[in-house]
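Here's a structure for you.
One chain of protein is taken out of this complex; the other chains stay put.
Coming up: subunit A.
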Amino acid sequence: MTQKAGFFTYLALILLALIFIAPVLWIFISSVKGPIDLYSWPPKFLPDSLSFENFTAAFSKGNFGLYFINSAIVAVSATILTLLINTMAGYALSKFRFKGDTLILFLFLSTLMIPIEVIMTPIFTVISKLGLYNNLLGLIIPPAATPMGVFLIRQYLLTVPDDLLEAARMDGAGEWRIFWTIIVPIAKPVIAVLTIFSFMWRWDDFIWPLIVISDPSKYTIQLALANFIGEFRVDWGSLLAMSVVTMIPILIVFLIFQKQFVKGMATSGMKE
């Protein structure tokens, strides 16, 4: 259905865009205000002069650099692991018929409905028993097997013709090589979708780090932010600056994969 947008569509979208962008803009603007502008009443919409005090304070006093690095280590390695094992599983479940395949698919899909929040107390026991408590690996490995990821990849690969793989097998290509030289390149758009989601999930995650990490030197950004909020007197300046910095890596990941992302969303499993 390709209708042309009329006046009212534009009007509605511009209003919506304003609603959606205003809070973010307000955070960005507030973050570059000095303490006087920040707490002035009536609120000053634009600061008299730019001040980056909040940012320097967050990094020097708030130990924010360390939390940023922890988050980066976790988000990047968890994303790589997620991409690898979810693409492998999605491939197996879309292009092979094997004993137990329906059972495994059913397991994956049913856990789509179990948010880890529901089973956090027993997960904590498992994490501690495996020595993953207070360990960044505990933030990287367990959440890598996402049912959503497997589901997306599988739906996408179902559309790949089997002949292509059979032809490669006839030429003597091994399964592992078929995976890397045929499946992965074909699946690029949906892998881009998963890259963005996975990075977002891990970078923004709060509950999982809250369960796994208690040692402040291993805090991720979200834990650090939560800890800041919990303090008696909230330092809004640092908090706003940290919020702004925290949004930047996601923006970068999104910009890198955006083109593929749009293509991938349009073709990944939302079809009849």
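Brief remarks on what is shown
Simple rule for what comes next: contacts are C-beta pairs under 8 Å (C-beta built on N, C-alpha and C of every residue); 3 or more make two chains touch, one makes a residue touch a chain; residues count from 1.
Rule of thumb we're sticking to: contacts and distances are computed from a predicted model.
Between the names "Anti-sigma factor", "Glycolate oxidase", "Lipid II isoglutaminyl synthase (glutamine-hydrolyzing) subunit GatD" or "Sugar ABC transporter permease", the one given in UniProt for the chain missing from this structure view is "Sugar ABC transporter permease". The chain omitted from view is touched by exactly one of A:Phe59, A:Tyr133 or A:Trp236, namely A:Trp236.
Counting over the whole complex, subunit A has residues 1-5, 9-10, 12-13, 16-17, 19-21, 23-24, 26-27, 30, 39, 41-43, 84-86, 88-89, 91-93, 96, 98, 101, 104, 107-109, 111-126, 130, 141-145, 148, 150, 154-155, 158, 169-170, 172, 174-175, 179, 181, 185, 200, 203-207, 210-211, 222, 225-226, 229, 236, 239-240, 243, 246-247, 250-251, 254, 258, 265-268, 270-272 touching the chain that is not drawn.
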